[in-house]
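Note that one protein chain of the assembly has been removed; the remaining protein chains are unaltered in position.
And then chain A:
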Amino acid sequence: MAAAVQNPPGRTDWADDDDSPDLATALPAPQITKNKDGTETVVTIFYNEEGKKVKRTQRIRRTVVKKKENPRVAERRQWAKIGPEAGKPPGPRPDTTTLGENIIFRPQAGFKAGGQQEANPQEDKKAEALKKMQIKCRICSGDHFTTKCPFKDTMAPEGDAAPVDMDAVAGDGGAGGGGGPGGSYVPPHLRKGGAGAGERMGGKYERDDLATLRVTNVSEMADEGELRDAFERFGRVTRVFLAKDRETGRAKGFAFVSYADRGDAARACEKMDGYGYHHLILRVEFAKKST
């Protein structure tokens, strides 16, 4: 429509012909229908940038926002710009006006300078987490830390209250992990299903004390390779540890040998105990469970 208006009908310039003024006229006018819920549906058919005919359906709700403005302010808003801005269209110009980064300004009582403002959200979170976590004293079951208990000196700390508490928590499921909501903290090794399976220092190879032999009276000149060879013949050895003096590098006289299978370990224990190795007689026994 607009194109048709711009081109007067009498114009015969060939250059204007390819502006396809008839395309615009061929399009139907936008259809506006009023809906029951107060919105309007506008159906427009137009050509997009690729020259394709497109139908667009829009639903519009009109709301009227009334705003009172001081008439003097309104008048000043209409003033023609002056100086270097003269003749420029209304609206802020990017060369003189830019938007800064968003600043969160929230007045607070007891404001402390020096980055405290930024740290506060984290502190709040911590405080909140602490609030959620139920603190229970192991002595008097009050809601304070055991160390802060007023009966700390007068009552036995690990008395009857503690075990009962722990059993209860362990009973209702270690799935809750680190003392889920509603339970006091349970150390990992006391949680259900994880007896002794807590994470331990020492890394990837899990030490299985059940299949570990303690070898004593080992010669000073022994080395791990030799020991491994000697014990390997009874089964797969997962680990050989030979205690060495840190300074001299010589063996201290005892070693640990772990087997993959306890049966192998038992056999090795039987055979190797009293076996002559270098100039000494080995003494082999099952290692005591480390505590």
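Observations on the structure shown:
Rule of thumb we're sticking to: a contact is a pair of C-beta atoms (placed from the backbone, for glycine too) under 8 Å apart; a residue touches a chain by one contact, two chains touch by 3 or more; residues count from 1.
Definition applied: contacts and distances are computed from a predicted model.
Entry comment: the absent subunit's protein name, as recorded by UniProt, is "Eukaryotic translation initiation factor 3 subunit I", drawn from "Glucosidase II subunit alpha", "Mitotic checkpoint protein BUB3.2", "Eukaryotic translation initiation factor 3 subunit I" or "Methyltransferase/ nucleic acid binding protein". The missing chain, though absent from the display, is touched by one residue of A:K81, A:H189, A:R233 or A:K271; that residue is A:K81. The missing chain, though absent from the display, is touched by one residue of A:N48, A:T97 or A:T248; that residue is A:T97. Interface residues of chain A with the unshown chain, by the touch rule above, are 70, 72-73, 76-77, 79, 81-86, 90-93, 95-103, 105-111, 113, 117.
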